[in-house]
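All protein chains but one are shown in place.
Now for subunit A:
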Amino acid sequence: MRGIHTLLRLLAAVFVAHLLCSTGTAKVTAGKIKKFLDTDNHTNNWAVLVCTSRFWFNYRHIANTLSMYRTVKRMGIPDSHIILMLADDVACNPRNCFPATVFDHPQKTTDLYGDNVEVDYRGYEVTVENFIRLLTGRVTTNTPRNKRLLTDDKSNIFIYMTGHGGEDFLKFQDSEEINSYDIADAMQQMWEKQRYREILFVIDTCQANTMFSKFYAPNVLSIGSSEKGENSYSHYHDRDIGVSVIDRFTYYNLKFFESVDMSSKHTMADLISTYNISLIHSTPGVRTDLFARELEKTYLTDFFGAVQEIELTAEPYPIGKNSVS
C-alpha cells in the first residue's frame, strides 16, 4: 500500500507540469489507474508463524519455525508484517553447545537465529488465548503494535503451525491445547470482520490434516503434513548438538523453496506436486474446497512473498478530490 502511495505522489508532482497539455491521454491513464486500484488481488502479505512447543528436546520445532521465518523474509515479507511466536528457549539454553544459534542442518551452514530475528510472542506468551486474540484482532488496548495482526480485507495471510499434535488438537507449550474447531471459528470471525483476502494454512505436526478438517470460512487453502492416525517424523539428527534439528515435511518444503525467489512464477500446484510420501514418511494433505482459485494459478509469492504490483504510467495522474478512486 505504501509503495503505491509513494509512486502516485511522485506522479502527482510531474502531473502539475503536464496538466494543460495532456487531457486526452489523461483519460486513458485514469482508466488504467482505476482498473489498477479496483483490482481484486491482494495488496499486502502477512505471515503468522507459530511454534507451539517449548523445551530442549523440541529443538526441531523451533528450527522449523525459524526456517519458515527466514524463507518468508527472504521472499520479501518485512518483520513488521510477520508475527513470530516462539518459546525461544533453545538458542540460549545452557544445553546448547553452540550458544545463541539455531541450526536446521547438521552441516550448520545457516544460523537461523543470527542477528536479525524478531520474535513477537516469546516464552510463556505463546498461549492459545493470545493466538486466537491475535487472529481475530481482539487484543487488549495496551498490546504493542508488533503483536497485532493489522490485516485488512486485501491481505493474504500465511499461517504456519508446528509442534506436537493429535487428532483435532495441537498442544501449546505442554500446558494447554487448541482444537480444530477453535481455529475454524477464529477464521470465520476473521472473514466476517474482513480481516483477510486469502489464507494459506500450513501445519506440520502428528495427524496434522485433522486440524483443518473443520474449517468453514471461505478462501482458505490448507496443507498438512500427515493424515489422521499417522505421525510426522523428524529428519536430520545432529550428533554434535544432540537433538533432531528439522522435521521431514518442513524440510522438503524448504528444499523446494531453495529454488524459489521473489521473482519466481512457481505455483502452489508445483509445490504440492513435489511432495513425496516415501521421503516424508507421512501422507501430506491439501484442502482446496474452500479456496476460490485454482492451485495452478496461485503463485507461491501470493503467500510466501510480498510482491508489489507496480504499474508504470507515462502520464501523471492527480490524486485527491479529483481522483477517480
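Following the convention adopted for this analysis, a residue touches a chain if its C-beta (ideal position, glycine included) is under 8 Å from a C-beta of that chain, and two chains touch if they have at least 3 such contacts; residues count from 1.
Here is the rule we go by: contacts and distances are computed from a predicted model.
**Student:** Quick one: the chain not pictured, UniProt calls it what, "Glycosyltransferases", "Glycosyl phosphatidyl inositol protein transamidase complex subunit", "TATA box binding protein" or "Response regulatory domain-containing protein"?
**Tutor:** UniProt protein name of the non-displayed chain: "Glycosyl phosphatidyl inositol protein transamidase complex subunit".
**Student:** Write down which of A:I241, A:M268 or A:L300 is the residue touching the left-out chain.
**Tutor:** Final answer for the missing-chain contact: A:I241.
**Student:** Taking the full complex into account, find the residue in A:F36, A:W56 or A:W191 that is in contact with the omitted chain.
**Tutor:** Reading the full complex, the residue touching the unseen chain is A:W56.
**Student:** Against the chain that's been left off, what residues of subunit A make contact? List them.
**Tutor:** 55-57, 93-97, 99, 237, 239-243
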